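A single protein chain has been omitted from the complex, and every remaining protein chain is retained in its original position.
And now, subunit A:
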Amino acid sequence: MSDVLLSIDNLSKGFSSSGRRVAALENVSLTIAAGETLGIVGASGSGKSTLSRILLRLLAADAGAIRFEGEDWLALSGAALRRKRAQMQMVFQDPLAAFNPLATVGAVLDDPLRIHEVVPRHRRTGEIAMLLERVGLSADYAGRPVRSLSGGQRQRVAIARAIATRPSLLVLDEAVSALDVTVRGRILELLVELQREQGIACLFISHDLAVVRAVSHRIAVIDNGRIVETGPATSVVVAPQSDAARALVAAVPRLVTDPF
């Protein structure tokens, strides 16, 4: 692939736990090209969420650098950071916790359009309808409280909110893990379609290699805060090189359908 959209260089982060220093991330380096999906897969406690939180500037790194769209992402602050955030949006595991529970769907989508001045005021209602339609919901959802939606519908709204600012990168942290399997498949399809249409790059984080594999061009395996393996999705799945990757491959539940 072509242009590097995001590059992470030797990122490290430690936490202290009862006097002990625990490395959550150690010298993590990664790149994502424009329009590419990089899957990050690892077990609980491997550092996946620390990585996404640093990337989203919710947590400060101890060392290392991140360049995003050619700028020093960790050096941005204040108004410049807020403006630039429009280009990097996120979808979390539990969308209800990520929304104001009293808000309507329309209000949730209106916020980013207003704050980032994506479209003029008189066109916002139309834009909201278009975003809803884009994620497979009808325009009349705008008047409904977020609370009244099912988990899958909420996650569609979360995706609509994330793409409202026309970002170049979406960070998805366990975005489908809480959904039922039938719903999960449709959300994954939606993500792939959006990427194809709009050329958005994705960082797709999950503990489930089968889900990561479904949507990723390349996969990075993280274990104990270190990237232990990176490669095209197929090679990581077919010929895992590290113990962590082999364990993840072996742990994917397989449908046993053969009759005795």
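Here, contacts are C-beta pairs under 8 Å (C-beta built on N, C-alpha and C of every residue); 3 or more make two chains touch, one makes a residue touch a chain; residues count from 1.
Methods note: contacts and distances are computed from a predicted model.
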Of the listed "Acetolactate synthase", "RNA polymerase sigma-70 factor, ECF subfamily", "Nickel import system ATP-binding protein NikD" or "4Fe-4S dicluster domain-containing protein", the name UniProt assigns to the chain that isn't shown is "Nickel import system ATP-binding protein NikD"
From A:G45, A:G70, A:G126 or A:G143, the answer for touching the chain not displayed is A:G45
Cross-chain touch to the chain not pictured, restricted to A:L113, A:L170 or A:L209, is A:L209
The listed residue (A:A79, A:A97 or A:V256) that touches the chain absent from the view is A:V256
Residue list for subunit A contacting the dropped chain reads 1, 35-37, 43-45, 150-151, 180-182, 184-185, 188-189, 192, 195, 207-211, 213-218, 232-233, 237, 247-260
